[in-house]
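For this view, one protein chain was removed and the others were kept in their places.
Chain IDs A and B follow the sequence of writing; residue 1 opens each chain.
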Amino acid sequence: MAEPMGFFTDTSVCIGCKACEVACKAWNQLPARNGGKVQLSGISYDNTVSLSGIQWRHVKFIEDFAPDRSTGRWLMMSDVCKHCVQAACLEVCPTGAIIRTEFDTVVIQQDVCNGCRACIAACPFGVIEINPETNTAMKCTLCYDRLQAGMVPACAQACPTHSIQFGPISELRQRAQERLEQLHAAGVTQARLYGHDESILGGLNAFYLLLDEPEKYGLPSNPQLPSRNLAPSAALSAAGAVALGLLGLVGLRKQRMDRLAAEERGQGEGSHAG
Amino acid sequence: MAVAVSRRQFLKVGGAAAGTAAGALLGLGVDLRPKQVRAQQLRIKDAQVYPSVCPYCAVGCGTLVHVVNGQIVNIEGNPKSPINKGNLCPKGAATYQLHVNPNRLTKVLYRKPYGTQWEVVDLDWAMDRVAELVKKTRDETFVETLPNGKRVMHTTAIYSLGGATIDNEWNHIHQKLMRGLGIVRIENQARI
Partner (left out) sequence: MAENHPVAFRWVAEAKRRGAKLIHVDPRFTRTSAMADLYVPLRSGTDIAFLGGLIRYMIENEKYFKDYVVNYTNAATIIRDDFQDTEDLEGVFSGLKEAPQGTFQKYVYDNATWQYKRTAAWDAAKAREEALKAATFAEMIQKMVPPPAEKDPTLQHPRTVFQIVRRHFSRYTPEMVEQICGTPKELFLRVAEMLAENSGPDKTTTFVYAMGWTQHTYGVQNIGCAALLQLLLGNMGRPGGGILALRGHATIQGSTDVPTLYHSIQGYMAHPDARRAHDTLRDYILTETRPTGYWANLPKFMVSYLKSMYGDAAKPENDFGYDWHPKINGDYSFMASFHAMARGEIKGAFFFGQNPATSINASLIRRALANLDWMVVKDNFEIETAAFWYKSPEVQSGELKPEQIKTEVFLFPSAQVGEIEGTFTNTQRLIQFHEKAADPPGDCRSDTWFTHQLALRLKKLYADSTLPRDEGFKNLTWDYDYEPGKYPTNTRIQGEPDVMKIWREINGFKTDTGELLKGFGDLKDDGSTTCASWIYCGAYPEEGKFLPANRNPDPDDKPGTHLGWGYAWPANRRILYNRASADPNGNPWSERKKLIWWDAGQKKWVGYDVPDFPATKAPDTPAKPGATGLDAHDGKSPFIMMADGKGWLFVPVGLQDGPLPTHYEPMESPVPNLLYPKWQNNPIAKYYEHERNQLATVGDPQFPVVLTTYRLTEHHLAGGMSRWLPWLAELQPELFVEISPELAAEKGIKNLDLVRISSKRGTIVAKALVTPRLRPLTINGKTVHQIGMPWHWGFMGIAVGDVVNDLGAWVADPNVQIHEMKALLVNVEKAQ
C-alpha cells in the first residue's frame, strides 16, 4: 500500500498556458476534439470548454474586471478529476470498473467499463464523459501508469509555474496551508483552500487554492454524493434512467461507505499503538 | 493513547490494517478497498531515451525523446535540465505531434511553371533540378564589378530565407554555401 497521492492546484500561480492539457493528451494519447478543427468559444482564452472523456485537464479563464478597470483580475484554473475520497462515480459503477488504487486515486478500468454512463451522472463535478473513440467512460487516471513507475503525472511535470503540484497528500496539504498563509499575509484575503479537508466528499485528492469563492470557478461549494443529488434529475435522460435503476445500489453503497468510515475511525483508534 | 485518525491516515498506515478493515466488505460483492488492480504497462518502459531540445521558442527547454522499435512514441520535458526541470509549455508538450502527424509531408512535391497541380517527384531528381536552377540563375546574374569600379563578386537575384528554427550546423554550412556562391540576399526570422 503506497501513500495517498494527489494534486494540489494553486490557481494563484496558474498562467493559463494549457501545458497541462497538452501534456495530458500527449501522454495519454488522447485525440483533439474533431481533429482540432473546432470553433472559437468566445469564453476568454478557453476553447476546450470543459473536461470530457478526451479532455482530462481543462484550464478555465475568468475575466473579472470593474467597468472602469479600477480593479481587474484574470483568474485561471486547471481543472481535473478530484479523485474524491468518497467518490460518487466509484459508488455507482455497476461493473466495478471504477476502482480505488493503491495511491488512493480513482481509476476507470477501460476493459471493464461498459459505457453505461452511471458515473457521468453521479459525478458532482462533471468530470467524466464517454470517449467517443472507445465508447467507455474516461477521465484523469492521475497517470496511474506513471505513478506505478515512480514518475510524476504528465500535467504536473509539464506545469511551468508549480500551479499543479503532485505529491503525498499530507505533504501537499502542508504546502497548501503555507501558501495560503503567505497569500493572506500579502493581503490576498479572498484566497482559500478547496477540498483539502474532509468537509468536501471526505476530501479531494485533487484539491485547490482558489482566489475567490468556488462558484466563481464553476465549482460547487457543497457537492453532494449521488444519493442526495441524483434523484431530482435522474429521470431526464437515458443515462439518467440507467442511473435511476441503480439508485438502490447507490443507497446500499452509501451505507457501506458510512460503515467503512465508521470502521476506519475504530481502526484508527486501535491502530495507533502499532 | 487514542488519537483520531482520518480515513486518509488510515490508508497510509499500511496494507495489513487496511486488509483487516475493508476485508469485511468483500462478501458484499463490491470491493471498495484500495488496491493495485494490475501492473500498468508503462508504454515507455522499454524505450530508448534520447536527450533533445524543444524546437519552438528560444528558452531551450530540455526534452526526452522515447523511441520503441525505431519509432518515436513520446516526447516530454527533461527533469534534469536546469532550464525547465521537466516543464514544458503547450507547444513543447505537443512536439510529439510535430513528428507523428498524418498531415506531414513525406514526399517531394513539385509544381511546373504555369502548372495547376502538385506532382510527386523523386528526391534526387528534385535536388539535381534545384542545383541546375541555382547555377543557371547565378551565372546569368553574377556581377563581378560595379560601374563605379567596386568589386562585389555577387548575385542579388537569388534570395535565401530561413534558419532561426534550424540547427546551427545548417546555418553555418548554408551561409557558407550562399556566400561561397556570391549569393548575398541571405535572411532569417531574426529580422521579422
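Rule of thumb we're sticking to: a contact is a pair of C-beta atoms (placed from the backbone, for glycine too) under 8 Å apart; a residue touches a chain by one contact, two chains touch by 3 or more.
Computed from a predicted model, the values in this text were never measured in an experiment.
Taking the complete complex into account, the chain left out of view touches A, B.
Taking the whole complex into account, chain A touches the unshown chain at residues 13, 15-19, 21-22, 25-26, 31-40, 42, 44-45, 47-48, 63, 65, 67, 69, 72-76, 160-162.
Residues touching the missing chain, restricted to chain B, are 48, 50-62, 65-67, 70-72, 75, 80-85, 87-95, 97-99, 101, 103-118, 123, 126-135, 137, 140-142, 144, 146, 150-154, 156-192 (touch as defined at the top).
Please note the rule applied: only the chains that are shown with their structure count from here on.
Chain B has its Cα centroid 31 Å from the Cα centroid of chain A.
Those residues of chain B whose C-beta lies close enough to touch chain A in the complex are 1-15, 17-18, 20-22, 24-25, 28, 30-37, 39-43, 45, 74-77, 79, 84, 86-94, 96-97. Chain contact summary for the complex, chain A toward chain B: residues 1, 3-4, 17-19, 21-23, 26-27, 85, 90, 96, 99-102, 104, 107, 109, 144-146, 148-149, 151-152, 154, 157-160, 169-170, 198, 202-203, 253, 256-257, 260-261, 263-265, 267-269, 271-272, 274.
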